[in-house]
Structures are given as C-alpha cells and as structure tokens.
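Missing here is one protein chain; the remaining ones are kept as they sit in the complex.
After this line comes chain A, so read on.
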Amino acid sequence: MLRLDNVTKVYKVGAFGGKTLTAVDRVSFDVRPGEVVSLIGESGSGKSTLGRMILGLVPASGGSITFEGTPVKPGKAYYRNVQGVFQDPFSTFNPVFKADRVFAMIREAYFPGVADADWTARLRTALQDVRLDPDQVLGKFPHQLSGGQLQRLLIARALLLDIRLLVADEITSMLDASTRIDVLNVLADLKERGLGVLYITHDLSLGHYLAERTVVLRHGEVVETGVTEAVFTRPLHPYTRQLLAAVPRMHAPWEDAEPVETCLYHKHGATGRLYAAAEDHLVACARLGDCPKES
C-alpha cells in the first residue's frame, strides 16, 4: 500500500547553507493494509521527518514514496486516504477555537453537501469508535480536555475520511499509562478494520505490543527491520541489542548487551544496504556506520 524506496532527506545547514545534514538516509520499507509497522529510533534518528515526508508536509530530497503505486502528492485527494496524528495534542489544536472545529474543517473540505443530521450521526459514530462520549467532548475548548481525549478526537477526525493509512507520530508519548492503553487499543481496532498504521515511537514495549513489523532507525538509516517477533527475540544488530537491553525489566537484573563478535554482513560478504539474515529480517552492517563496504 505504502512503499518507501531509498527515501532520503538532506537539510542545508550553516550560515549560507554550505553544510548539509542528512536526516534520513536511503530508507526503504512497506506498510500493508491491516498491518501496524512500528518505526523505532531515538530522538533525532529521523523518524518524525520520515513521517512528515510520508504525509507530504516536507518534500523528500531523494528516493520515492508511493501510495498504491502513485507518488505522494500532498492535496485533498491524498489526505482523503492518508492522515496523521501528531505527538503533542495540545499543539495540534488551535487554542483559540473549540476542539470540534477539526471536524468542521473536514466537513467543509470533503463533505460540503452532507446534511446536518447526517453529519452529526457520522460524527457520533466516529467518536464512539474511539471510545469517546460525544456529549462529553463536543463544544469544548482544547484546554478543557485531557491529552488522551484530544488524541482520540484526532483519530476520530481521521476516521471520518475513511482513511486507509494512519501515520501516528509518537501519539502516546504525552499520555499517562492508562490513557495510553486506551489509545493503543483504538489503534488495534483500526488494524482489525484493515487500516495500515505507521506507528512512530521511541518506546520499544509499545512497538512490541502493537506492531506486526518493526523498523529500527539510527542516525537516519535503517539498522534492522523485520517481523516484530524476530527483531525482538533474535536481534542481530548490536544497536538493536543495546536498545533492547536498555529497556528496564521487572524481576530481572540489569544486563549489558552481549557484544557482537562477528558482523553478519561481512561474514557473508553481503552487498547493498541490508543483509537478509532470514526471510523478512534485514540487518545492516554491525560496525555502526563506519563500514568500508557500504555503498
């Protein structure tokens, strides 16, 4: 459904744009219908930039992003199929307007002919789909609602459009543990309905809970990607191992990641960006970026 092929983003930095900064470096992966793909990486790894490129909010410097075979072109037609929810619910709502204005904007842009009663019914259904009580949230200002309510309002907004792909950029990082589970369950429901979800997060356990496939990003490059179970139980790249070792566990003492003696990539004399260690389990060179063989 969504395919990224060698997507790159280069920013010009410095006083006269003389230096460049590569935020995303030749990233390729797919998102299929009814599948949650989690994009995991630390701050500054380029995961939000990727999300914004998929949503057409920033142009890519190289590579191609296609949705159903056609290149992404930001505009009404594309946003009918693909929507995003952002990290900070309080900043996503214009503070001077009531929160339900986000629905009015959708109605104005996409459903100008729909009658009031019909629209109200659709709105109530969408709100119930995200487990919100319509009477409790409609007609309120953003600061009168909680972060969890606001995030679910935004998911309901996306549902009004019958979207096929949702880009969820760190949508749970501002929420407390109980509302976080509510939002995650809403995402799980979406998956059941056949939506593709790109779940961008730095939280490994949430990614594990939700995603079919995982993409681990480091310094803008994919270091390991594959089926979530495989990546989490048999991590092949030292960075992935470090990440997994860094997750605090109950009933277990803290352990450092085991060092990697042999780099799979070099052992097999692999060429190209990633080495296929198993079917649907790709891994980058283990020398963390300074691999001489890298193309």
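By definition in this document, contacts are C-beta pairs under 8 Å (C-beta built on N, C-alpha and C of every residue); 3 or more make two chains touch, one makes a residue touch a chain; residues count from 1.
Assume contacts and distances are computed from a predicted model.
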"Protein FixC", "RNA polymerase sigma24 factor", "Aspartate carbamoyltransferase" or "Peptide ABC transporter permease" - which is the UniProt name of the missing chain: "Peptide ABC transporter permease"
Cross-chain touch to the chain not pictured, restricted to A:6, A:20, A:66 or A:94, is A:94
Which one, A:27, A:40, A:55 or A:145, makes contact with the chain that was left out? A:55
Could I get the residues of chain A that touch the absent chain, sorted low to high? 52, 55, 57, 74-76, 79, 83-84, 86-88, 91-98, 102, 105-106, 109-110, 138-139, 141, 143, 154
